[in-house]
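A single protein chain has been removed from this complex, and every other one stays in its place.
So, chain A:
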């Protein structure tokens, strides 16, 4: 899958591979030994955050699960 930043797709792929392995083999199995993909994530993030600024994508100040707070109890 492509990244929104055209030049970030390779970095995204590398990070995704690392994450998917850790997620299935460690995280879901209750292994709390920590995330080995942090460096790769940083590189990927630098690239993608710049692309987001360049494209003016309105993600600033959006609270985690923001709009969900207003929903009637489900």
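Basically, a contact is a pair of C-beta atoms (placed from the backbone, for glycine too) under 8 Å apart; a residue touches a chain by one contact, two chains touch by 3 or more; residues count from 1.
FYI, contacts and distances are computed from a predicted model.
Trainee: When one chain of this assembly is omitted, its UniProt record names it as which of these: "From the Czech 'roh' meaning 'corner", "PRELI domain-containing protein 1", "Eukaryotic translation elongation factor 1 epsilon-1" or "PPM-type phosphatase domain-containing protein"?
Mentor: Of "From the Czech 'roh' meaning 'corner", "PRELI domain-containing protein 1", "Eukaryotic translation elongation factor 1 epsilon-1" or "PPM-type phosphatase domain-containing protein", the absent chain's UniProt record names it "PRELI domain-containing protein 1".
Trainee: For the chain that's not shown, point to the residue among A:10, A:35 or A:54 touching it.
Mentor: Answering carefully, the residue with contact to the hidden chain is A:35.
Trainee: Residues on chain A that touch the omitted chain in the whole complex?
Mentor: Output for chain A: 1-5, 8, 12, 15-16, 19-20, 23-24, 27-30, 32, 34-35, 41, 44-45, 48-49, 52, 57-59, 62, 64-68, 71, 74.
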